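In what follows, a structure is listed as structure tokens, so that the remarks can point back to it.
Complex shown without one protein chain; remaining protein chains in place.
Which chain is which? They are A and B, in the order written, and residues in each are numbered from 1.
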Amino acid sequence: MSTVVSRAARRRWASVAGGTALLVGSLGVAPWAWSAVGVAPTSASAEAVVERALASGDVSYSATGESRGSLALPDVRGFGGLASLVGGTTRTRIWWAGDSHWRVDVVGLTGEQDTYGLPSSTTTWDYETRRLVTVAGEPSARLPRADDLVAPRAVQRLLSALGPTDRLSLLPARRIGGRDADGLRVVPGDARSTIARAEVWVDRATGLPLRLRMVDRAGDDALVTTLSGVRLGRPDDEVLRPPTTSTARRELETAPDLVARLAARSTWQMPDELAGLQASDPAAAGTPTYGTGLVRVAVLPLPGRLTREVVANVTSAGSVSEDVAGGSLVRVGSSLLNVVLAVGDDGRHAYVITGLVDPTLLDELATELLASPPPLRYGR
Amino acid sequence: MIRVELRKLVGRPRTWISIGLLCLLPVVVAVLLSVTEIAPRPGQGPTLLSAVLGNGALFPAAALGIVLPFFLPIAVAVQAGESVAGEASAGTLRYLLVRPVGRTRLLVAKLVSIIAFTLLAVVAVAVVGYVAGVTLLGTSGTLTTTTLAGTTLTPADLAWRTGVMVLYIGWSMVGLAAVSMFLSTITDSPIAAALGGLAVLVSSTVLVALDAAGSVRDYLPTRYWLAWVDLFRDPVPWGDLTAGVLVQTGYVVVLLGAAWANFTTRDVTS
Partner (left out) sequence: MSAGEERAVVATRALTKRFGKVTAVDALDLLVRPGDRYGFLGPNGSGKTTTVRMLLGLVHATSGDIEVLGRPVPRAAREVLPEVGALVEGPGAYPHLSARANLRLLDAAGPARSGGAGAEPLAADTGSRRTRRRRIEDALEQVGLADVGRRPVRTYSLGMKQRLGLASALLRGPRLLVLDEPTNGLDPRGIVEIRDLLLGLNAAGTTVFLSSHLLAEVELFCTRIGVLDRGRLVAQDDLDALRGPTGRTLVRVEDVAAAEQALGLAPGGDTRRDGELALDGTSVADVTDRLVRAGVRVLEAAPERRTLEQSVLELTT
């Protein structure tokens, strides 16, 4: 039946469908299947995995990173890209030659912001404003930067803060970005922490943390940061050197952001203990953090003119002010990160109090601070 | 047959009109920029456009950035939608087939012609962009061309990066052309085929921007369209570019396969 071609048509369509299936299979399903193939369980203990992750600061590598946060913060002027950093997706490229020699690019669709970490300074190149800003030294307090959310750094920060009551357990090993990784579950011992649990995956070969997932009490992902395309080995020095372009505006600063400036200029002698929590960092007397382990609260004194602006910003976003003895409180928060803005009646004392903790704990700190305002620092 | 198709492409006034219109917009932008010297604020407006003032050598890239979201896809979709459906609606398809021209051969020739058109259009925009950039915006002079990372680009660097960009954008367009070409074998209306291709483009663009489409996003045709910007980073991240080429190739293979299966066995009733 040479005239009839319906069989040929069926055969051709079948071969096209088969080819498509093969393509989808090899491009889409195969990587997924590969990541699901079991990895041999680790012989190391949870503590040993933590050890190795903490010791991996000098592992040299280059990779791409992605962090996805769901912390809804109001976009307050002066707090830079904080809201988008913790509330959106940030894509980064990372070259790491050690804790004091690295480069992290925040890659946007039409530009990028590159931070170069050097032993005594950090330099940030911003393509869109064509500014090259060098910050000498490490300020006692500052806003989080994109490089703080790169998986190894975030994991090391989390693990180094672990207290004796926090519980560790092993998760089944799995593959992250093609590498065998040992899993670790961290459950805070203190019920006031808003973190229900954190999951950490650490590269079996090098101890490099590859992924961090923080889950809030509602069971939702609050922050997920992952490293992918990891290539071990020291990156080129060329890559780690900040650009020397002549078209850029160069600036030299000591305080990279509002928090750092406020911390440096704070006039109050903050107490050593608040709501039963010890000040943990005596060096940062102006902006101390209180607490241990995963329950940590940062207290940032605000100057008067900034206070009005921040309060206006926050209340316009829908938060309600509540009067307490000695002042008023404005609460902003998500299931994970809570912020209390405490404003004293005298108009001079105002603080931003924040932490990954239960809001009632923040309230405690705030009312205590407002009830007994700290004295001026000596020498001011 | 391939030579015949190329001759038709070159001999057709519409080819040159659409390429001319494509080149016109970047030239207008260059003229306005040179007259007003107001570059868009960084981070706003088309990619790289903020960097071209006094830096005309970067204008080919910016010119392609200007036409990429809209005009280039339209030109390519119209050309590809025309391929088979245009012959059908002009009544010439049946005469080609009884000449006889094998149906597979006809499709291959059409594909070659579309690829030629796409490359021609992209190269024309880049060349016109370069000429307009250098004459209207001036060469770098004291200013140097920089990457997005702020490092300096030598002219040779800029040349190969622009060259790869031309090829990458060209191939992205071929992916779109494959959609329109497949539709062109289904319908006898060139307009419908072109619009179908553009509809796919628009839906894909919408979905890419949607977080809820996360799991399929990486397989959408326009997912990596803007990855050519990566060529102007330093060092160049090849990941997205490679993924983009692979995704486009996947679409080209599947859609051309479908076009072939459909066209070689369908009834030609136009």
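FYI, contacts are C-beta pairs under 8 Å (C-beta built on N, C-alpha and C of every residue); 3 or more make two chains touch, one makes a residue touch a chain.
Since we're looking at a predicted model, the values are computed, not measured.
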Of B:Val4, B:Ala159 or B:Val236, the one touching the omitted chain in the full complex: B:Val4
Candidate in contact with the missing chain, chosen from B:Thr92, B:Thr135, B:Thr154 or B:Ser203: B:Thr92
Contact set of chain B toward the excluded chain (per top definition): 1, 3-4, 7-8, 11-13, 90-102, 265, 267-269
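Simple rule for what comes next: only the chains that are shown with their structure count from here on.
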Centre-to-centre distance between chain B and chain A (centres being mean Cα positions), rounded to whole Å: 39
Residues of chain A defined as touching chain B within the complex: 5-6, 8-9, 12-13, 15-16, 19-20, 23, 27-28, 64, 89, 93, 105, 107-112, 114, 125, 127-130, 132, 229, 236, 239, 242-248
Complex contacts: residues of chain B adjacent to chain A: 42-43, 47-48, 50, 142-144, 146, 148-152, 211, 219, 226, 229, 233, 235, 237, 239, 246-247, 250, 253-254, 257-258, 260-262, 264-266
